[in-house]
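Let me begin by handing over the structure; questions about it come next.
Missing here: one protein chain of the complex. Every other protein chain is in place.
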């Protein structure tokens, strides 16, 4: 249905924007092992994005590339959290932690989706996301319990990104429409809170007490960052309309 | 003549790209006084760019905006030095020092251009560029003789940017073609070297001993940075071909 | 007390208090808060517009926008100076901003999503700011009033430029017109809320009016503003997103839709789309600039030594 396609688009856009952000690190990571690791994660996310976009595109009569390169900013459905800039390594790790724990819960749930394609994509993706989650947790521990400086940076990163957590768990009309093919985000919040709290406690970090931002990426109302990201991502494809690569 | 128009294009592109770089600082400077100062300098450079591009465009039958927004990367004539990223404040100041001393010498020379328009633009611009030069010198002194950390950053910035100095002084066929309407860059080098050496000496900094980079921006062969800058600068205009603003 | 008597006399004559004059602590505190909030608003307010400088769609618009954002930095500077005359140094005021203790105009916690927002911000946000600020040119505190005179002059220039941006878009392609209307739709209600809560909910207004700081109530100012934009939107050929909007002849005033004060309070208390981003960006600029300010201070100290 259109609702399922819209839903796939959301999932795909989150993964696509995150992949685009993460891919920047390749050749810039703190150690070469991390060029590899972040590259892997970016590649996984890009793979998931492609699966979701191909599926959504079937319904809309568009290819994955038409969706990625020819939509305008307000047609994207990504959440603000994945749009946030990479910042320093701590910001990237915190963003990864918050997103990967969420994706892991969500995709696990979606392996039981009544939509076979969604279920199949998520069955494959969830194993990879589980690694992303593990990667983020390991780094959260290292940085949280590393040096004073690393812990300080983690606290700043947590406070700066936390405002965009709330959006992940907002139930929308779309979740009604998509029914058992999807999952109601609000139902994942408790498990997410619990897991994040445990990781942060292990890392010696506090759950930040900062207000949620009003963020309506699912309605095409994005952070100010997305426009820049899209300008760069789309620039070449748009110079050559109709070309194949 | 076409040569004069090409020459104006070069001058305009340097100013345009520098203005674009500098304008990023507005709202991000180390103190609000510098938001104002760098904003002023950016605005001056943009003003010069517009004058040069309007003049060049007359010959080519193009508006300033067609030249700024609709040329491809290899049609730009900027030098690599102005294309270099802002880096930290030291990099921006060093880039300003190197460029402003150059522009000041060049525009002074060009106030005697046999081309009246070039002479007139430069007569106005040179006063502003003289302020840019002064601003850069003052900061070079402050940072060079400020703290150990500021001196260290200045040394790094000098070494990183110096490779792009050579390109400023390369005589090209165009300088022959443009004759007395222009100035041969090589004739400005001695004065530039002398002035920069004096400023750096005052600032307790050494003239870097690093090799020049092969840089042929005047032939449309740009640094890898320019593509990103143009993608951002041109994105909106290109979404609305033919629109007026 | 002679000081109090003289102060009261100046206020009664609608004349001006100067920095060396005696003034009540409450007056000093109220003004310090108001002027520094205003300064902070100029500084934070640079961000939504700076967001479009590098992407401005014509060189002329880029120049105008750069000049405007730079003016805001200038306004910030003279407002901080005015606030400093009341005894609080700029560093401390800046700390209050960065630590989140000080407020700034809530409107800047909305994103500038499209180029048309440069128009809507100029027309509506600067427009509302001017309506607020013109009476402040006569504020009883001299340095504030004088700063406001300069600010207002530039702001009205900015407002006209914003209007021109929208006018150009509204007369442009269908997409441009749509972009303009969308921006007006998004900024209309927040700009009306810039005047603050309805008079009944604005407990401090009365004291400020007694001190000749505030000259009109929130609702009065809002009325004037609405009256103004109702006329101007016609010239633009756009509409205001308020089906209830009408002039009630009997009451002699504009009736507009119920404003979403819950959202207003939420945004003020940190829940706006960009509160976190705006402060983080300001903190980042401040931290990244720390070594520069230290170097400048060290250099200045050494120069002073040399002279001495």
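Every chain is named by a letter (A, B and C) in the order it is written, and numbering of its residues begins at 1.
Here is the rule we use: a residue touches a chain if its C-beta (ideal position, glycine included) is under 8 Å from a C-beta of that chain, and two chains touch if they have at least 3 such contacts.
Not measured: the values here are computed from a predicted model.
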Going by the stated contact criterion, tell me the shown chains that border the hidden chain. A, B
For subunit A, residues in touch with the removed chain: 16, 20, 23-24, 26-36, 39-40, 42-43, 46-47, 49-50, 53, 64-65, 68-69, 88-89, 141-143, 145-147, 149-150, 153, 232-233, 235-237, 240, 242-245
Touching residues (missing chain, whole complex) on subunit B: 73, 160, 163, 210-216, 221-224, 227, 231
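As a convention for this text, only the chains that are shown with their structure count from here on.
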Counting only C-beta pairs in contact, which pair of chains has the most of them? B-C
Whole-Å distance, subunit A centre to subunit C centre, using C-alpha means? 36
Averaged-CA centre spacing for the pair subunit B and subunit A, given as whole angstrom: 40
Which residues of subunit A are in contact with two or more other chains? 227, 231
For subunit C, jot down the residues that touch at least 2 other chains. 55
